[in-house]
Each structure stands twice: as C-alpha cells, then as structure tokens.
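Step one of this worksheet: look at the structure below.
For this view, one protein chain was removed and the others were kept in their places.
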Amino acid sequence: MSEEFNWLDYAEPDEEAPAPSARPGLRRFLPRRPTLPSLPGRPRLPSLPSIPSLPRLPRLRRRAQPALDKPSAADLLSVHEERPLDELDDRLQSLRERAVASSQPEAEARQALYDVDELLAAPEILRKPGGVISAAALSKAQRQQVELLKDIVGAPQAGDASVSRIRLSPPLFSLSAIPRIIGTAVLLLMASLPFVSSDFAEGELPPSEFHEDRHGPTTLYNLLDNLTPADYVLVAFEYGPTAAGELDAIAELFLRHIVAQRAVPLIVSSNPIAIAHAQNIISRVNRSVAFSGESLRHGRDYFILRYLPGGPLGLRELSENFADVARVSYKGTLTGLQFDSLDDVTYVVMIAERAEDMRNWAEQVAPQLDRTPLLAASGYAAAPLAQVYADSMDEIVGLVVGYRDAYTYAEMLEANFAELLRDASELGSGSAEASPAKIDEQPRNEAAQAERPLATAVPPASAIPPPAVAPLPTTTPRPPNTETPTETALPTATATQQMISVVEVTSPRQVRIRRGPTTADDILQLAQAGDMFQIIATNGDGSWYNIALSNGLDGWIAGILVEEKALSMAEFLGGGGEASARLSDERVYLRREWSLSLGKNRPRYYQSNAPITGDIPEYVLMRDRSAEVPRLRAMTLGTLTTVVTIALGNVIFALSALRRRQRNGERK
Amino acid sequence: MGRAGLAGIVAFAVGLTTVLSLLLGNNPALFGDQPGSEELARRLALPGDVLLRLLVIVIALSIVIGIVNLLYIHIGRLTRGKFYSAVLLASFAFTIFWLTVNRGDTSLLEAVQVPIESALAALLFLSLALGGARVMQKRADIWGLLFVAVVLSVLLGSLPLAELAPVRAFSAWLLAVPVSAGARAILLGIALGTIVVGVRAVLGLDRSYRG
Amino acid sequence: MTEQTIGLISFVLTLMVFSYVLGDLPLIGALYRTAIYIFVGMTAAFTLVVSYEGLILPYLQDIQNTETSWTTLGYQADIYIFFTALLFGLLLLLKPIRAFTWLTNSAFAVVIVVGAAVALAGALAGTLFPLLRATVTIPENLTADFSALVDTLTVFIGTMTGLFYFQYQARANSEFGEEHSRLTRAFRHTGKVFIVTALGAIYASAILTSLTILSERISFLFQFGF
Partner (left out) sequence: MDDTTLQVYSVVFVAITVVLVYTARYFQARRWRQRQLDGMKRIPQWITQSIESSRPLHLSFGNAGVGGDNTPVALAEAEFFHQVVRRAESCDMSPVVSLSAPTSLPLGQDVLRRAWLKGGALSRAQWYPPDLAYASAISALMADDEPAAHIMAGSFGAELALMLDSAARRGQPSLAVSDRLDGQAVAFAQADHVLIGEELFAAPGSSSQDGGGHGDAAVLDVWRALIISGATILLMLEFSKRLPLLSWPLVAIGVAILLLLGIFTVWRR
C-alpha cells in the first residue's frame, strides 16, 4: 500500500508484513497486543516462531496464506478492536499517561509562549471508559481556535442544527413528479375500468382446455385426475400472501381436485407465512366442500406439516428425512403419518411464487425423487426460469402458469365433473336401462386402472379416469367416453345480431334441470331465479324445454318454472360472456349425493349456481367465478396500458438522450 | 488450541465431512456389489444427515437473533421519539398476544397480513411499469433498447388478442430459445460462483468466520 | 373476527398502502408508513410463532416425554441435536460480545460451512449438470426438422457466449486502451444479447405477475367498497 500513513489505516497488514513463516491468522494465538507501527522499538513478538505445534496444513496453503489474506478481516479486527486499558503492556501504559498529562498545558508555559503552545498542543486523548483509541479529539483551547477560524471564514457554527445535515434529496414535489403521477393515475384507471363496466371487453377469455402444444399442463391435470382415495399428495405452498392474488386460484383448484377424489393432501412449505396462509386456503375450500355435513378435518382429510426452515436446507431435509418431516404437524403435534421416503407419496405438487423456489425444488428435491413425479405450477414471474427447469429435468412434469391457466384448469375440472355427472346419471338408480354391455366393460376398466402407470406421464389423449370419489374401494364402472364437452356443438349463432330464444328462470326456489323431459329423469344441475338458458328444443307438448347449459351439456327444464323470451345474441352475452347460459350468480357448485343402486353406493352429481344448504349432504364448489372475467379483462387492459406507457416513456428518454449527445458533439 | 485457528480447523473438518457425506452418501451402488456397501453408504450419509438436522434447528432459532435485533433497534429508536417504531413494536406485541390467546386462528393473517402484502405486491406493478418506462433514462444504449424491445414483445405476446397472433408466436419463440439460453447462462454462472466460493469456504479459507 | 370485520380492516389497510402513489404528503405519507410498520412487526411475530410451533415445540415436548421421539434417530439423538442447536443459536446471538470470539467464530464457521456444502451439492446436482446436459442434448429427428436444429444450436451458442460474457480476465496491458481483444468482445457482446433478452423477458413476466395481483386487489376494493 502506497497510501500515506493515517490513524485509521495504521494497521494495514501490508505495512507490517509478518515473517513469512508466520501466518497472519496465527497472530491471534498471541495475547492481545496493540500493534501500533509508529512506535519505535516495538518488541519482537517472541512467540511467533514457536507455533509449529499446529496441525500440519498443506504446505501449499501455508505458503499462500500471508499474501492471500492481505487485508484480512481478522487482522483488521485484531487491531481496530477496543480493548480494556489494563491489557496494554506497561510501556504503552506509561506512554499513554504521558500523552494524557501533556494535553493539559501548564499555566506557566502558556504565559511564556502566548497562544503558540495552544496551537501546538498535542491532541487530547479523551478518557473513555474501557477504550484508548476511541477518538482523537480537540482540546478545549483548540476548539476555540477552530471556532475563531470558522467565524473569520464565515462557516456555519457547529451547533447550528439547520445546516448540520446537508440535504441532497430533491424536494418531494417538483415538476418532475408530474409524469409519474399521471402515469400512475392512467395505469390504475385502466386496470379498474373493467370492474366498472363491461364495455371494455378486450380480448378473448382463456381456452377451456390447454393448448395441444402444451403437454405439461395437460399431463399434470390428468395425473391429478388419476388419484384414488387415500392417495397422499405432497402439496408445497411455496408462496406467501405476496402472491396470493395470483396463485390462490390455482392452489384452491389443486386442493379441490385432490380432495374431491378423497386423496389426502399433505401441505408443506419453506415459507413460514405460507403455512399460516395455507390454513386460510383450506378454510376457503372448507366453506365449499363438505363431506356428510362435516368439513375437512386436519389429520384426516388433509395435513399441514411443519414449516421447513432454512429454505433449500429445509427442502433437503424434506427429501432426505421425509419420514421425520411427516411426523409433526404445523402445530407441533404428532400426525401419525408413517412414510419411508418421499417416493411413498403419489405426487409432489409444487406451487412456486418465485423462480428461486423453483430452483430450490429442482436442486434439492427433484434429484431425490425416483418414482414420484414433481408437478409444478408457478406465477408468471417465475415462469421463464421454471420452464428452463421443467424442460431440462425429467422429474418435473408440467407447468401451470398464472391466473389464465388457472381459469383453463377450472374449466377443465368443471367439464370433467360435468361428464361424471352425465355418466353417473346414466348408470345411476334411475337408469335401469344400464345395458349389459356397459356392465361387461367393468372388468376391462378395472384392469386398465390397475395397470395405470403412476409415475409416468399419462398421455393427454388417455380416457378420463373413473370417478374415484366413491368411499368404497370399488370403482364405478363407466363407459369409455371419447367425447369431450367442447365437441358438443351448440346451435349458438355466431352472428351477435341474430335473435335467439331463451328461458329465464322465474321460480323463486331452486329449479332442477334434468336429463330428460320427465321428473323421473336424473337431475343434472340446479338453477335459480334470474338464470337464463338458450333453448335448443321443446318436447311434444311444450311443457319441457331442452336447454343448453354453460358446461357444454344440454338438459331439460319444466316449462311452468320459466318464462320464454327472445333476445339478441348481444343482449344475451352482455353479462358475462357465457355462450349458452347466463347465470345470475356466477358460481358453480357441484353437489354429490350417494344413492344405493344395484346394491352399491353410487355418487350422483348435480350442478348448481347457488350454495346448497340444509339437508343435502355433500357438495363441492368447483370455482368462484364472480370476479374471474373482469379480472382477466383488467389484466388485458392493464397490459395494454403498460405497453403504451413503457413505449412512450422510453421514446421520450431516448430522444432526450440523443439530443444531449448531439449537443455534446457540437460542443466538441 | 489457538483462537483464530480453531474456527479455520473446525470449518475445514466439518466442511469436508459434510461435502463428502452429501455427495457420496446413501448410494450403495457407488461401492459396488460388496456385502458391506449398503452399510457403508448409510454410514457415510449419517454425518451429513445429523449436521443438516442441526443446522435446520439453528436456522429456525436464528429467527430469535433477528427479532432481538429488530427489538433492540426499534426500542432504541423509540427512546429517541420515533413514532413509527412504536407502531412496529405495538404490532409485534399485539400479534404475539393474539396468537397466544387464539392459537391456530388465522383471521388476523387474513385481515391484516394478506391485504397489506397483496397491496404492496400490487404497488410493485406501478414501480415496475414506471421503472420500465424509464429504462432509457438510465441506459441510453443498445442494451437498454434491446431490453425495452423484449419487455414490450413479451407483454404484447401475453395479450389474448387475435390481431397479435404473430407477436404471440414471436414471444413464444423468444421465451423458448434466447431467453432460455440467457437464463441458463446466468444460472450456470451463479452455480459456478456458488461452487467456487463454497469450496473455498469448505476448505476453511474464507475470512468471514475468522473475524 | 367476522367476515365483515376482516373485510373492513382489509379494505382500510389496502387503501393505506395504496396511498403510496400519492407521494410523501405529510399526512398521507404517514398512512403508508404506519401500514408498513404494522406489516413488518406482524410478519416478524408470525415468523417467530410458526418457527416456534413447528420446530421448537416438538422438541420441548420431547424433553418432557421420553417415550416418543420426533425423529427416526431416536429420543437420545433428538435431545443431543436439539441442545447442540440451542447452544449454537446462543453462540450466534452472543457473537457481538468479543470475549468468546474463538468460540462464537467456530460455531459460526460450522453454520457457514454446512450451508456452503449444501449449496455446493445442490448447485452441482440441481443446476450445473442438468442444465449443461440439456444444453448439449440435440433433438431426435434432426434432419427432419431444421428449425429445431437451429433452435438447439441457438440455445447452445446463447448459453455458451452468455457464460463467456462474465469472463473476468482482461488483457495484461489494459490500462491503456481496450480491456479485451476484438474476438473476445464479439463473443461477450453476443452473450450479452442473450442475457439482456432473458432479463427483459423476466422483467415482463414480473410485470404480469404484479398486474394479476393488482387486479385481485382492485377486484376486492370494488367488491367490498364501491
């Protein structure tokens, strides 16, 4: 170091390179001594060479050490540290005493050399408890001189509070803040417009099935759909309330999907707040999913395991000692779960808020999984990175990204349950015409299910699994169904001007929509006053209407409960954009009942858009649509505004930078 | 045993044990088909396992260090008459009280924590959008331009508008190819740095625990 | 708390946080900062309670009840590990006190080193090897699909030049003139194109995420308040 010696730098180890044999670190073996280099005749430290008793380190390292540790913190610390006075050796003690004494100028001297001695007096070393080099301060007399000088120069007084701290911050309100305020206002306004009026209907809604190019999400959906009762699914809530607005939707859907099949989710997280937040999600699901009048219970229908501290370290523990992690719940109680390893759970589902979480799971958990696939979902922010990992690791399946994918997932789930609905009703108690052919298919279906690969990705085209919801181990036979709900071609007109006939439910009570035009037919769905459905056909005497339902199916409704109307397509669609039905309250519930038929308990599903209360034992809220559409529109409009803002702002700044550059060029 | 050397030696010993245990443990296949390989692999994994458990608890406990620091600083500020520190301390004390009285109750979380955190995350949108509009102010060069262009095309590509289908295709390609390459480059770089500094720490050559 | 109360408190707090956009007006700035400090205090408390209940409590119960063990290692090992961890925690807490530097530093060294080892193992098995392998793997039907081939090569070139971008070594005589040769610069610039592209895309996705959350908050405000 070529710098001038100064008080604060005096201990640079480079100044005082120790003998090559002494590693700087070794200095700390010695009794603490001040190492003021400016003191002449500093005694050599005799104990230095006598260290060879240390464990022998590689020769390379011993030799490299002195140079590499140059401004070693250990060294700096050993010097800069305050030490009690009594640790100083005697010689320094006396030196210090002399210094303290000399800083109190004697009266005679002052008289002899007027003023000069005051200026020359050594700096006073302040007596501070415990420390010797705390501060070098000016003596009182010196301070007076300084004040005098300051007076002459016109510098501010020390005690002047107004100038004691120079404020370099710009004033909080300046003209430069105006563009910012305008930008903020515009962005907020545009993002709120869709909530005020539905006139700002920009863009298409997300598709009702994942795009065929995206194998990941489809596979993920199918895997979750393949669960059987008492399967355990590890669900990692790797997001806190920060991302609640984005990921709650998908987390709720996953939980519903799992719970509806009586599989058991085990919730873990390496984020402490997420554990608490997971309880909120569960209670939200609870408000809508009820089993036999009971709500989901911790320890039976779901588990929240203890928090995994230390981020990746916790995940490492999870993957290596899953048996222990699964033993303790978040409340510190025993769960009674017994696992050998993470491979004992059917799937690991991870919902990540940040790219970091995805990386941690990919690094710490995925390599430890042998059979169990890791199903991943993430927010938009994590998606680019998560995609990199999902593409390059075989263990990671699928990536459901953000709110739009959550919408699609909800659509698929709903359609799937609607299909269950149809199948259940075909096989249910009312349908005595269940043909022998269908029953014959039962063994084949079961066989197909038995050889269903658990860990490998199920191809998207595979048959939709049987309704694994039955509390009994037997699976309900179901005809193979290749038809997807989207294929149900509806006679909905594409031209919005065309007049269509609809029925509006007028009955104040809940109305049943059935499979056929008789009260003996199965119930498909429940509707309530204000709901509107498009008419497909009527029966012979016009007492029943065949109507199109929102999930792509069609059903029958009794004429006395509804009123027929003619509306233009535009008017009909005005509400929420449903193509075939307009529901007054956009919530879809799926109600499940168990009925004994042919000696077996079979589930029967009804759909409703109003919460079912009272005597009906079970129902499942599949989704809460009340805010879905405006939110999606707000995102579209907000993105558009953001694009404009960013483009405009950058054009302005680029132009001004160009002008500045030009001006600089001219000056040169 | 000396003072500074102790930390270095402990670091070296513990570090080497942990690394070997983590890298080699729990895989009998590594030692061939000998009868004892199963046992050997298990034994190798044990020190890492124990140290991990230990560290997990230490990290969980370290939250106490953070809390002590937080309280120390804000009680100090409170004595200097800072109002907001009082708010912080009151909120802390109230939450602890609430959670002790109503164990397992999450309504406080839902009423206070979630809305504030969500609202802050929503504020982030304004910071990000307005920050994005000022990129050229800070980086008036080709890189700033490229950055803005990519931001705009990805944003436009995310829009569900039929007219923007070509942009969507472009941004999908962008995400699949160059972005993936760039992200890999950054991640590989960070992984390399992590490994090198990690090795240095494991070898007991880092100064952080010597000072 | 009833749902209505929760909604009301949420509503007020959301508005308090949103007051940030109005800047540091004397009264409005105070609203934002009050909300912030409430939030910070509460987060700290939640973290403390969750850590205690999920991790410390089981061990404390373990000490009282010697019959059960919380881990597969057994009761004895549990107790040893827990008390060692407690000691470590205490030493870290006491690190500012200079009297036992040698001891506190050793404890800190263990924490650092085990953390570094875990990071090392994770980075090797989770990032370095998988990403490198994915980068040098080429698609199956090469001849059939030329665009796939080009994409693979682009990813490869992008990853490698991107990695090269970080190159730290400069020319020996770089005080005067350029730090790198032209070839090096060409590679670094190519790499930077990919890196900046990646950063731009990630920035855009961050905007999308926060916009989703904003839409949720606005939706809540409208549902509850207006």
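Note that the chains are named A, B and C in the order they appear, and that numbering of residues resets to 1 at the start of each chain.
Here is the rule we go by: a contact is a pair of C-beta atoms (placed from the backbone, for glycine too) under 8 Å apart; a residue touches a chain by one contact, two chains touch by 3 or more.
Note that this is a predicted model, so its numbers are computed, not measured.
Within the entire complex, contacts from the absent chain reach the displayed chains A, B, C.
Contact with the undisplayed chain is limited, among B:Leu89, B:Leu156 or B:Ala183, to B:Ala183. Of A:Gly216, A:Pro384 or A:Gly555, it is A:Pro384 that touches the chain left out of the display.
Taking the complete complex into account, B:Thr194 is the one of B:Thr17, B:Ser171 or B:Thr194 that touches the chain left out. Only one of the listed residues, C:Phe18, C:Tyr37 or C:Phe82, touches the absent chain: C:Tyr37. Where chain C meets the missing chain, the touching residues are 23-24, 29, 33, 36-37, 39-40, 43-44, 47, 92, 95-96, 104, 108, 111-112, 114-116, 118-125, 128-130, 132-133, 135-138, 142-143, 146, 149, 153, 156, 160, 163-172, 174, 179-180, 182-183, 186, 195-196, 198-200, 202-203, 205-206, 209-210.
Residues of chain B in touch with the missing chain: 19, 23-24, 27, 29-30, 55, 58-59, 62-67, 69-70, 72-73, 76, 82, 84, 117, 120-121, 123-124, 127-128, 130-132, 134-135, 138-139, 147, 151, 183, 186-190, 192-201, 203, 205-208, 211.
Chain A residues in contact with the hidden partner, per the touch definition given at the top, are 8, 14, 58, 60-61, 63-65, 67-71, 73, 76-77, 80-82, 131, 133-135, 164-170, 240, 242, 310-313, 354-356, 360, 363-364, 367, 381-382, 384-385.
Quick note on the criterion: only the chains that are shown with their structure count from here on.
Averaging Cα atoms per chain gives one point for each, and the point farthest from that of chain B is the centre of A.
Just to note, of A-C and B-C, the chains joined by more C-beta pairs in contact are B-C.
The geometric centre of chain B is 2 Å away from that of chain C, both derived from CA atoms. Of all residues in chain A, those that touch two or more other chains are 28, 184, 188, 242-245, 273, 276, 307, 309, 313, 316, 321, 331, 359, 380, 384-385, 388, 391, 638-639, 642.
Those residues of chain B in touch with two or more other chains are numbered 2-4, 8, 52-53, 55-57, 60, 63, 109-110, 113-114, 117-118, 120-122, 125-126, 129, 132, 148, 151-152, 155, 158, 175-176, 179-180, 183-184, 187, 208, 210-211. Put simply, chain B touches chain C in their complex at residues 2-4, 6-8, 10-11, 14-15, 18-19, 22-23, 48, 50-58, 60-68, 70, 84-85, 87-93, 95-96, 99, 107-126, 128-129, 132, 143, 146-152, 154-155, 158, 174-192, 194-195, 197-199, 201-202, 204, 206, 208-211. By the touch rule above, chain B contacts chain A in their complex via residues 2-5, 8-9, 26, 45, 49, 52-53, 55-57, 59-60, 63, 103-104, 106, 109-110, 113-114, 117-118, 120-122, 125-126, 129-130, 132-137, 140, 144-145, 148, 151-152, 155-156, 158-162, 175-176, 179-180, 183-184, 187, 205, 207-208, 210-211. Chain contact summary for the complex, chain C toward chain A: residues 21, 23-24, 43, 46-47, 50-51, 53-55, 57-58, 61, 68, 70-72, 98, 102, 115, 118-119, 122-123, 125-127, 130-131, 133-134, 198, 201-202, 205-219, 222-223.
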